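One protein chain omitted, others in place.
Here the chain labels run A, B and C in written order, and each chain numbers its own residues starting at 1.
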Amino acid sequence: MAAVNPTATLSPAAGSAGDEPALARRLLYSMALMREVEDRIERKLYRQGKILGGVYVGRGQEAICIGAGAAVTADDLLFPCHRDLGLFFLRGVTPRQVFAQYMGRVGGLTRGRDGNMHMGDLNLKIVSIISAMAASVPVACGAAFGFKYQGTKDVAMVFFGDGATSRGDWHEGLNMAAVMKVPLVLICNNNQYAYSTPVEKQMACAHVADRAPGYGMPSEIVDGNDVLAVHDAAKRAVAHAREGLGPYLIECKTFRMTGHSAHDGATYVPKHLWAEWEAKDPIRRLEQAMLRSEWASEEEIEGIYAGIRQECDEAIEWAERSPYPDPATLTEGVYEGSR
Amino acid sequence: MAAVNPTATLSPAAGSAGDEPALARRLLYSMALMREVEDRIERKLYRQGKILGGVYVGRGQEAICIGAGAAVTADDLLFPCHRDLGLFFLRGVTPRQVFAQYMGRVGGLTRGRDGNMHMGDLNLKIVSIISAMAASVPVACGAAFGFKYQGTKDVAMVFFGDGATSRGDWHEGLNMAAVMKVPLVLICNNNQYAYSTPVEKQMACAHVADRAPGYGMPSEIVDGNDVLAVHDAAKRAVAHAREGLGPYLIECKTFRMTGHSAHDGATYVPKHLWAEWEAKDPIRRLEQAMLRSEWASEEEIEGIYAGIRQECDEAIEWAERSPYPDPATLTEGVYEGSR
Amino acid sequence: MAEISYLEAIRQGIWEEMERDPNVFLMGEDIGIYGGAFKITAGMLEHFGEKRVVDTPISESAIVGAAIGASFTGLRPVAEMQFADFITCGFDQIVNFAAKCRYRWGAAAPIVVRAPSGGGIHGGPYHSQNPEAWFVHTPGLKVIAPATPSDAKGLIKAAIRDNDPCIFFEHKALYRKIKEDVPEGDYTVPIGKARVFREGRDLSVITYGAMVHAAAEAAVTLAAEGIEIEIVDLRTLLPLDEEAILASVRKTSKAVVLHEATLTGGIGGEIVARITEKAFDALDAPVVRMAAPDTPVPYSPTLEEAFLPNARTIAEKARRLALY
Partner (left out) sequence: MAEISYLEAIRQGIWEEMERDPNVFLMGEDIGIYGGAFKITAGMLEHFGEKRVVDTPISESAIVGAAIGASFTGLRPVAEMQFADFITCGFDQIVNFAAKCRYRWGAAAPIVVRAPSGGGIHGGPYHSQNPEAWFVHTPGLKVIAPATPSDAKGLIKAAIRDNDPCIFFEHKALYRKIKEDVPEGDYTVPIGKARVFREGRDLSVITYGAMVHAAAEAAVTLAAEGIEIEIVDLRTLLPLDEEAILASVRKTSKAVVLHEATLTGGIGGEIVARITEKAFDALDAPVVRMAAPDTPVPYSPTLEEAFLPNARTIAEKARRLALY
């Protein structure tokens, strides 16, 4: 963590001069919505047995997907990883659809075909997670190649964790993107664990960013719990990619404030880390900054949270009313037009 | 190539002080034997139709496998690539066996099961090439792990080209070796081409060695046509690995003085490069150095070459007399004891 | 004899082999302090230490490759894929190197790759697959898929002692669901031998893994109707125990070949082909296959239930064949 020193106060949102208040409110809303939806999923619906299978959430890491995702336009293609639910909200997916997805209902983004975060929608320019860690990286490289080929100014933005960087696909994807000089922005959430495996057992270098020079790629390390810092870094990376200067890697230092998945108590995590990182909670920090800078009042902020809670209550009701898929549709859509 | 400047004169063999003449003679013999055997294979037997299938030779790169291979003991495990024939001679494989291997005879190292450089022998501590580029790297990492596990001081030494570094296996193998801190020496022959693909289309960094820091691994770049320089660098790397300090990467800058394989005219290579690198021929350079330092006389050296030519004549005769495998043995040995 | 689960049986088998042979070691993701995603290696780090229970980076190809390399130095690696679905990431090392070493250059690659596979746990397309057929089509490998705790323990021990590369498929849905008494002390179950799980005269159900238990459930229903099915549990898929398959079919004259993996290109075709080639005259009816439909494994309970063969659908199929 040498290269960043997370502080309780946020870095000024350089570059976004002028519209800070509006931007901050959008970021706060998006992070808080992600937090609330995932709390309901992990701590209520999963425990009530209403969600079956794996549940992976991004508690404490919301600043990364929200800060970076807010730095691109609706035409740019997003490749989320499993702790980036916020990206879906930024693209207009509703909590209803997300709850329905987690409950395996037809109202979910994959209509029950796949579960939890394994969803995507090309119309919303958001590609489904590939469960194999880092497999999305070469795919995102190819999409970025496509944008360059077609002469658009669009970029691809791919998200992954520290553990994913050990996969061959990560290497092949970064190398190919650098050689082809395609508009690809790489966002690493280094939350210092891959499931139970600490980053020291994942790599022998200090930072994921230390690998960028080996690909002839620029990189920077940013406080992943500082949404405005992530946002600014992402804007720099996106600008770089759009200008045709090739891929750009951002390593966001953060911490996973929960187990790997809902069934993991994370007893392997040294106790003191929880408190240490709780103090760096990205939502609280933005909240404080907004109050300090008088971008919003206590009431406004509480109003945002209240609205989100209500939105979630309503969305869960809707999702529970959404039917399970009809077994008769089981074999549909394996191929174009196949039943 | 910035980091090295190959000269027509050899760097003094620092470290091997004392036994230079003997060492030099051994290196010269081994390189010359490799050159002669491969010339016979590529330019005679293949063209005569006595060898079928692919033929890949290391003309001009002999200093790499010979210089590095001579830096380990007989207990260390070698993982050659397809331009490292010399390693087999260092381990006592005879030209007879090599010619027979290329001609698909029972006298070959794989008894006709596999062809050309796709051979190995665990008794000689030399692992067969895996045809998939870089697949040997994780395997060598595992062997090095085995040595560490068993508390021996042996090391594993794996060879690969510049193109192989783009494979996911290369990345996974280097990363795992670094994390596990195993005694692995990595020798890259950067001959600036992968088949027809120049290194600029293979990677966006200047040197393969630029990737070592990203694995927390020491590395050095050496003139791959200077056998004594390669030998010294390899001795440093082997010492490092034996001391338990983990993997070590050596990038040898060289040039492939032939096509990718016997059927490739390499018309894609800019003409001037041939002459440029011909002047850096590793065998001529060692020869000159030996004469200059009076480690050997013209006659002695010519004697070495004459002996090699005779050895090859005899070996080819022997190999041609070696029978083809009996079709009745086709299904033997897929499993332990299977017929 | 203590009743233990399928999961505990595998754990005991590995534990005993670790005790027996210091060259046996484990590598995989989160198998150390966490004890593995399914807790198969729980307690092993504490007992055997970091040297023999090795947490790796997320690198399936390097895990398999390193296991092969370690085996060349005399070790007996047991590598865990966190889910069988990700064995595709180490595919080249398994099918192109491990499988071919002995034939190509006479080198043994005695590795075990453990792969938790199968559906019925709401895992969706990426945590439910049954990829065994790919490996059955790869000469040089041994492919094992136990259905019971006794076999799971005996076969994992046999696989660890075997001198050829073994792919060991553990069915996740059986881990905690299936319990039984396992033999006392040290024993192995021979690789390549099937067993008759249930005797019956009317027709043979040739299957393995979780489907053995689904078939057994169907057998109860059918027995009540007077139809006695014989269940052959293959236990090993490569090499296939052809004799056992043919013996059962010659006895019953009718066969259903059943697997949870998708139908097309599954191992079922191989078995049907061997039966028709070698017991054609013994057949009173065409051999029928039963398997999951040709789709990815769906997540939603209603879809997954329709996807997986179950006691009811198996009974229907068997009933129809019995009356053929």
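FYI, a contact is a pair of C-beta atoms (placed from the backbone, for glycine too) under 8 Å apart; a residue touches a chain by one contact, two chains touch by 3 or more.
This structure is a prediction, so every number in the text was calculated from the model and none was measured.
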Check: Thinking of the complex as a whole, which visible chains are touched by the chain that is not shown?
Finding: A, B, C
Next item on the list: Sort through A:69, A:86 or A:168 and give me the one touching the missing partner chain.
Entry: A:168
Checklist line | Options B:22, B:52 or B:74, residue touching the unrepresented chain | finding: B:52
Check: Of the residues listed, A:27, A:98 or A:119, which one is in contact with the missing chain?
Finding: A:119
Next item on the list: Check each of A:179, A:283 or A:301 against the chain that is not shown and name the one that touches it.
Entry: A:179
Next item on the list: Determine which one of A:140, A:157 or A:296 touches the chain that has been left out.
Entry: A:140
Check: Tell me, which residues in subunit B touch the chain that this view leaves out?
Finding: 52-54, 104-105, 110, 112-116, 118, 131-134, 163-164, 166-169, 194-197, 201-203, 268, 324-327, 329-331, 334
Next item on the list: Over the whole complex, note the residues of subunit C touching the chain we left out.
Entry: 85-86, 88-89, 91-92, 95-96, 99-100, 103-104, 125-126, 133-134, 136-140, 238, 240, 257, 261-262, 264-273, 276-278, 280, 285-289, 294-296
Item checked: subunit A residues touching the omitted chain (full complex) -> 77, 109-110, 113-114, 118-122, 127-128, 130-132, 135, 137-147, 149-150, 156, 168-169, 172-173, 175-176, 179-180, 333-336
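Convention: only the chains that are shown with their structure count from here on.
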Notebook entry, point to check: Rounded to the nearest whole Å, what is the centre-to-centre distance of subunit A and subunit B, using the mean of the C-alpha atoms as each centre?
Noted result: 46
Note to self: Residues of subunit B that contact two or more other chains, please.
What the structure shows: 168-169, 172, 175-176, 179
Item checked: Residues of subunit C whose C-beta touches two or more other chains -> 56-57, 59, 61-62
